[in-house]
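Only one structure is covered here, and it is reproduced in the block below.
Of the protein chains in this complex, all but one are displayed in their positions.
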Amino acid sequence: MEEKYFEISAENLKKFVDGIIADNFEVIAPIDKDGETFYGKLGKFEEANLDILLPKMSYKEFLLPKTETLLEYSFSGVDTEIKDGLEAVVGANEKRVIFGGRPCDAAAGPIMEKVFNWDYKDEFFNERFKNLTIVSIACEKPDNYCFCTEMQLSPESSYGSDILLKKAGDKYFAIVTSEKGLNLVKPYISLFKETAKDKVPADKDWKKLFEIERTKSFLDKNFEHNYFQDRFLSCIGCGVCTYTCPTCHCFDIQDEGNLKEGRRIRNWDSCQFGIFTLHTSGHNPRVTQGDRYRQRLMHKFKIYSEKFDKYLCVGCGRCSRNCPEDIDIKEVAKDLADMA
Amino acid sequence: MENIYLPKLAEIKEIIQETADTKTIRLTIDGGSINFLPGQFGEFSLIGEGESTFGFSSSPLRKEYFEFSFRSSGRATTGINSLNEGDKIAFRGPYGNYFDTSKMKGKDLIFVGGGIGMAPVKSIMEYCLDERDDYGKITILYGARSVGDLLYKAIFDEWKKYKNTDVIITVDPGGETPDWTGKVGFVPTILEQLPLKGENSVAIVCGPPIMIKFALKSLEEKMGFDKSDIITTLENRMKCGLGKCGRCNVGSVYVCKDGPVFTAKELESLPNDF
Partner (left out) sequence: MANTKTDEKLQKIAKDLLESGEVSLVIGYAKGSNPQRMRPLFITKPEEADKLSFNHHAVQDLAVFLKKPEVKKFGKIGIVVKGCDEKAVNALIQEYQLSRENIKIIGVECNGVIRQNLADKGETGVSESTVYDKCLICEEHTPVLYDFLVESEEPKLNLSGSVKPYAKIEELESMSADEKNAFWAKEFDKCIKCYACRQACPLCYCSRCIVEKNMPQWIDTNSEETGNAQWNLIRAYHLSGRCIGCGECERACPVNIPLMLINEKMARDINNMFGYKSGLDINAKPVFGVFSESDFNDFIK
């Protein structure tokens, strides 16, 4: 679909959001809670905090839940009955909207979609992604942890958003990129004023501090480099980077139940955990935390781009902001680029 | 819409106790085997106990069943170990790549297996034996720590029946029994003693990492094999088996999708991360 451009006043935007909430849309937006901002269900527009840069966690749980039931099973005598867990996901949450996220978070969706459809289609992910409408707000002031520009995106990118809002004084420009976005707007079209592309303020000239291709180039040739062991002595393997990251998607599959019944679930997992690659034989190819953090860098800045032409990172900077030991991945990526 | 994580239920047709701690399980789905190629693997489970990754150890041309061999070590394998003939196993697969026999036709083949590593070798080996005329001389070298640790003892004689096929079984020094008539010596050592050359030959090697390391060395340095003519299968910690969960990512490959079959040349380009 060709992009459509609209203008909407701040007041009308409030009416729009309150309107779709009244229409039984589940609107997920950044909401303040005890001094911190997280994505949560919006009761009304006023509850949303659209001024902060980013909520602490990404909204990946709406694409890949922290625990997801793949199948249910029950035993009766010698028979095993299996119930498909996908049934509960198909058609569910069709009226879910993420409102007020940033372009970085939005970009995570189409980036993850690639691995979840690599030869085998993960319909759990696909159904959720299909049913999610994403209305993002462009950033005006990234902080020093942000590096979406270096990750070949931008604070004003519409990649992955169904609607991108760009603030201009007391009004917004709305760039609608998809049918899904248009369908959301249609019932409230009277609040939107259609306009032309040349009326929308041009993107600013965002500068890059380093070239991500050089980071990859270093990773391609320096697997055994001491940097990984020295730099990540301060990593405690807490996994907060992977869990708050919008694109990290590694998961574990576990069976849980009793002698009568149970389910097979998938849980978020992390390459930062010591047992991630532990073989039952006791052999563990990644013994030090440096080995494990190196893998995170490899997966995000090397292999994913080789397989899918996109880096597995949107430069949101959450891993740096949330790291208890203050490991700044933007610094690290720049170090590697400088050494390349 | 397909749930790619949903297993099928396969029936256990036969269980063979190979050694004190390993078994071979022969399975059928709808009374017969499934379509797979040697080198591929499946995710097997006694539902409730978790899945485990096993390579197929039978030839896909033998349609009555498909099989895998395993050692009981953790929760999932202990669960499978408790099953009996007639019970059901949950199964997903086949996954992964396979041995490319088109590159092996008309050549001399050497199959080298160590311990339970012989299981995936057996699959490609019997596949080739099933089409014996397509290949040149076949040498089978299989070794284990001791006589008690050798799998497939009951079928060694069957392998020997094929024309132009040498079968050498060895045990590590100290692993022989008084009535042992096979060889005594580590697999790489015995390998080097064989009158084989790398010309027009393909070697397939699988076993414990240390055995693979030395066997590869012998093949390349002493016997003139080209790295791209030595093929192995990589054992790696896997979960989903289909390229999503990220666990088996090593360097630029996902072992479950780009492998588990790799040539020695491809292995060389992988970082020391497996």
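In this document, chain identifiers A and B correspond to the written order of the chains, with residue numbering beginning at 1 in each.
What we mean here is this: a contact is a pair of C-beta atoms (placed from the backbone, for glycine too) under 8 Å apart; a residue touches a chain by one contact, two chains touch by 3 or more.
Everything numeric in this text was worked out from a predicted model, so none of it was measured.
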Per the touch definition above, residue among A:E7, A:E211, A:D252 or A:D335 touching the missing chain: A:D252
Touching the absent chain when the full complex is considered, from A:N12, A:T133, A:T215 or A:S320: A:S320
Residue of A:M1, A:A92, A:A168 or A:I236 in touch with the missing chain, whole complex considered: A:I236
Full-complex contact with the absent chain, from A:I21, A:M57, A:C250 or A:L312: A:M57
Interface with the undisplayed chain - residues on chain B: 50, 74-75, 78
Residues from chain A at the interface with the omitted partner, ascending: 33-36, 38, 56-57, 66-67, 144-145, 229-230, 233-234, 236-240, 243-244, 252, 254, 256, 265, 267-268, 270, 273, 275, 288-290, 320-322, 324-328, 331
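Criterion: only the chains that are shown with their structure count from here on.
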Euclidean distance of C-alpha centroids - chain A vs chain B, Å: 39
Residue ranges of chain A touching chain B (in the complex, touch as defined): 70-71, 73, 75, 78, 80, 82, 84-86, 90, 115-116, 118-124, 127, 223-224, 249-255, 257, 262, 264, 266, 269, 271, 276-281, 283, 285-286, 291, 295, 298-299, 302-303, 306
Chain A-facing residues of chain B, complex: 1-7, 9, 45, 47-51, 73-74, 77, 86-88, 90, 209, 235-237, 239-240, 242-247, 249-253, 257, 271-274
